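For reference, the structure is listed below as structure tokens.
Of the protein chains in this complex, one is absent; all others appear in place.
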Amino acid sequence: MAGTADLLRIRGLSTQFVTEEGQINAVNDISLTIGQGEIVSIVGESGSGKSVTGRSLMDLIEPPGTIVAGEIWYRSSELAATVDDETAVDGEYVDLRALPPAVRQSLRGTAFSIIFQDPGSSFNSSLTVGRQIAEAVEANRRIKAGQSYGTLDLLRDIVTPNRSFVSEESYDRAVELLERVDIPDPANRAEEYPHQFSGGMLQRAMIAQALAADPTFLVADEPTTGLDVTIQSGIMGLLEELQRDLDMSILLITHNLGVVSRLADRTAVMYAGELFEVGPTEKVLNEPANPYTKGLLNSLPDVTDPSAQIEPITGNVPSLLDHEMPVGCSFADRCPAATDDCRSAPPPVRPVNGDATHRVACVHAGSDGGEHLTEPVGSGPTVTDIEVPTGVSNE
Amino acid sequence: MISKRTQTSLKRELRSNPIAILGVVLFMSLVIGALFAPILAPHDPTRQYSTENHQAPIGFGSEDQRTVLIDGEIQTIASDNRGTLTHVLGTDANGRDLFSRALYGARTSLMVALAAMSISLLLGTATGLTSGYYGGRTDSITMRLVDIVLAFPALLMALALFGILGPMTIWIPDPLVTSGLVSDRPASVPFPGTVTIAISSVIWVWIARVARAEALSVKNEEYITAARTMGMSDFQIIRRHVLPNCLTPILVLGTVQLATIIILESSLSFLGFSGTTLSLGFDIAQGRSYLGTSWWIASIPGVFIVAAVVGINLIGDWLRDALDPDIQGGGA
Amino acid sequence: MSTLAEFIARRLAQGVLVVWGVVTTVFLLRFLSPTNPAVLIAPEDATAETIRRIEEDLGLNEPITVQYLDFMFRAVQGDLGFSYASNTAVTSRIIGSLPATLELAFASLVFAIAISIPLGIVSAKYRGSKIDYGSNLISLGGLSTPNFWLAIMMVLVLSVQFGLFPTSGRPFGPTENLSSWIAHMVLPTIALGTYFMALLFRMTRNGVIEESGKEYVTAARGKGLPEPLITYRYILQNSLAPVVTVAGLQLGVLIGGSVVVEAVFAWPGIGSMFIRALNSADWPILQGVLIVVGTGYVLINIIVDVINAQLNPQVALS
Partner (left out) sequence: MSNDLSLSDGSVGEPASSVGSEPPTELLRVSGLQKHYLDTPGLLDRLFDTDTERVRAVDGVSFSIDRGETLGVVGESGCGKSTLARTLLGLHEPTAGRVELVGRDVHEWIQTNRKGFTRQAQFVFQDPSSCLDPRLTLREIIREPLEIHDIGAIDHQNAIVEELVKKVGLSVDQLDRYPGELSGGQRQRVGIARALGLDPQLLILDEPTSALDVSVQAQILNLLKEIQVEFDLTFLLISHDLSVIRYLCDRVAVMYLGEVVEIGPTEAVFEQTRHPYTQALLESVPQVGAFDIEYEEIDPDIPSPRNPPAGCRFHTRCPDVIPPAGYDLPQQQWLSIFEYKLDIQSGRLTAEKLADMAERNALNVDDEKALTTFLRASYGIPDSLRDPTAQSHLDDSLHALVAGETDTARECVVEHFVSPCESETPAVTAIAPTHEVHCHLVERSTE
């Protein structure tokens, strides 16, 4: 379902962490396009940087991490109208990273929402679930109404006991949201604490909380990991239903290729902070071009065909330390098809079988016509290259 | 006993943390000062130079008249209490050299601290580990016992025990003097037995609490279950797996307790319940009545205590940062 | 919620058991003493006969169990026996001087909390800044300075040198002469509260830093909550719970310290009474103070645990 127009165009996003051992390039020059109402997944193993990408989009990177480069073009005409800085606007698109922090933060929880893998540690254990969702509803209502909430307002709320941050309506809206995500007996459950919920139920409550301001874009960071099979299926069904009803774009971050097959329209395979292959999920999983994607698929036992032998990828994930990063392709020393040109220069980006919507970053993959695409591997389905204000190339 | 891995992380933290170095320097000077007190002390701490009493530390003091009552007549005599090199840190009311007394006082504090520390470590670790590891009834009984001891503030209980047991002072011969290496120093040093017992009886509960918490967390690790599936007995599991993994946090808290013990010991001797006069607290008490005139008598010993305790606290922080950052501090 | 009521019931039951343990321990302590109490009471040259008579009317020759039951029976009704020295009821003597100790303890608690909590939060928020560095230095000093020496140094500088505060004593209660009472309270409060302040500062600072790193804070920012609300409702409320618990346990430091500070400032509380009783081996007074302090400590910790369970119900289950 190629998006009628792209909601988000991420160009050259890089996030680094400064640690004692050295600088870690968790996300290294990532470009990815997400269409309106489209589910795009980032698939990768632990240490690939997929979670950091999601959090960077939500501007949730805290020291010792920083977003060092990249632009995040977000299509919103009314936001573009309010921005006066020329370089930050391109038609309907606004570069979020060029916006002042206050404006950028106002998008969190209104235009953008995020859900996490472990709901148990993402809820405050000393507040009831209903109250926390009501707080999200209230926060968004105030942001949309342009009200700020400073320390003085906080003091006033603390001093006057009956006044509280959460209004009556937002609490009712919270109970409605719980009902919307099929939590039985929502009124009572709203008064219970997070530790009284089962894993699956708490994950649904978190999805309810993310819907507090019916956002246009949802980052789902491993939403089904650690859940039982039937509950996982329930959560996936809920995400499908919400995406259909609210025409919401979802960035699905996971390591489970099954979840990707069921939910994602397009899939990006990520390894050691870089995107190796991006395209329609059907193409990426059935006609994998990058050796790493092939390796991932071959190491999965197939529940329908037990006799299929699995071939693991030898070796271990490289450390993302800057001084240890190889010049060429970071998968070279584990890749069965590696040659010298893999190690000498970063892999070029090429379409697979001539289809520009399915791109691969690999010397030995893609149509052998030697046709290099200037657009990075994560660019969107629309083949026509849009004029990007600042010249971006993959090198 | 300390594994190679721990040594490397300790050194790495030391290099990058100047404050830790200050801590080690302070603590080392306390230990050296205490061990070689007879050699380093310029005078015999108990010798009273009656003519040179109330002498200020070097660089302080002044000449002034003092009216003194001598056999019934009021006479004004010139008095000069300026500091001299013979008594760098001045003398107390009876003319005893403050620097020597401070070194010997530090030695008493250190001896009490190490004795009480080892007793508390042994008792606390044993109780805490078994209670944490076995859990169930033994755990709740031990914890109630610990709660009872915790209910009494350490100083109050130590004073009460002192009141009951009385000052059992043990005279320990000073090896440096008896071996003839040094002359004109006290041949044996009074060691306050009751104070050590009293302090140990209150400090061990803090060690027991940490040992129990660590044992509880280690017990749930899968390598303990693995040991059990290998047929190891509970005792073997505690000795080979539970104790080594609990040792680091216990030692880190141990250092914090060392500081608490020194403060406790000096408080007891300040209140006069120590059984030895060679103690920093005792000297401070002596100096209290001369605050107006010779203020240094009370101040100098205090500086030594603070320096020693700061050193120990800094070492505690260094160990905690290097080895196991999430241990909560807290003294008796 | 049944679990909370269950937790409180269990906590109270444990508390009663510990208080019983405290009183029993204090009773048994006396038997460690090598000297016979009767000898202490009788005048120096008393004959064996008078000592035996004293033993009889104090019931010291009864078997230990009878003495114990008698002691417990009377203790439960608040009768802690009679002081050897002044032959007055121990309970009334304690009640007489308890307020002075409580005033001092409460004042230093307020002093400690008022400085350490805000400073702990600020230095956690601005880690590595000058404020953080400075307050860490102060806290290190506070942790390493014995309260009696701090008291003496303050007296030396503030009273003797500059004459700002009286050196010792508590001539007037708050009702009789408020300004003098306050003037006399300042130095003892600072001396008593400094160690506790340093301790609370460290725990608050570490608690806030640890809590701010947790995932639910990132999630709170992700849902658009305003920063002041995150700091107050999310980070602060959750990081103060462990601080309150450990503060409750550390109250012993405060009460223990009051014994020394009262001695230095001649403050007429149960601390100085304890020291006087110690010097005159007046065992009933020592016994009484130990029981009152021990029981008070246990009650305070029960209240702390109940408040924490109220604040964060998950605590009730762990």
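Note that the chains are named A, B and C in the order they appear, and that numbering of residues resets to 1 at the start of each chain.
Operating definition for what follows: a contact is a pair of C-beta atoms (placed from the backbone, for glycine too) under 8 Å apart; a residue touches a chain by one contact, two chains touch by 3 or more.
Bear in mind the structure is a predicted one, so any value in this text is a computation, not a measurement.
Only one of A:296, A:320 or A:362 touches the chain withheld from this view, namely A:296.
For the chain missing from the display, the contacting residue among A:18, A:187 or A:345 is A:187, taking the whole complex into account.
Here the missing chain is touched by one residue of A:257, A:360 or A:377, and it is A:257. Here the missing chain is touched by one residue of A:313, A:329 or A:342, and it is A:313.
Taking the complete complex into account, residues 3, 5, 136-137, 139-141, 221-223, 225-232, 236, 240-241, 244-245 of subunit B touch the chain not shown. Contact between subunit A and the absent chain runs through residues 45-46, 172, 175-176, 179, 184-185, 187-188, 198-201, 228-234, 236-237, 255-259, 261-262, 281-282, 285-286, 295-304, 306, 310-314, 316-317.
Keep in mind that, in the parts below, only the chains that are shown with their structure count from here on.
When every pair of chains is scored by its C-beta contact pairs, the maximum goes to B-C.
Rounded to a whole number, the gap between the C-alpha centres of subunit A and subunit C is 53 angstrom. Subunit B and subunit C have Cα centroids lying 22 Å from one another.
Rounded to a whole number, the gap between the C-alpha centres of subunit A and subunit B is 56 angstrom.
Residue positions of subunit C touching 2 or more other chains: there are none.
Looking at subunit B, no residue sits in touch with two or more other chains. Considering their complex, residues 144-145, 147-148, 150-157, 159-166, 259, 263, 266-267, 270-271, 273, 281, 284, 287-288, 291-292, 295, 298-299, 302, 305-306, 309-310, 313-314, 326, 328-332 of subunit B touch subunit C. Chain contact summary for the complex, subunit A toward subunit C: residues 55, 58, 60, 62, 105-106, 108-110, 113-114, 116, 118, 121-127, 135-136, 139-140, 142-143, 148-151, 153-154, 158, 165, 193, 195, 206, 209-210, 212-213. Subunit C makes touch with subunit B in their complex at residues 14, 17-19, 21-22, 25, 29-30, 32-35, 140-141, 143-149, 152-153, 155-156, 160, 199, 202-203, 206, 210, 242, 246, 249-250, 252-257, 259-260, 263-264, 274-275, 278, 281, 283, 286, 289-290, 293-295, 297-298.
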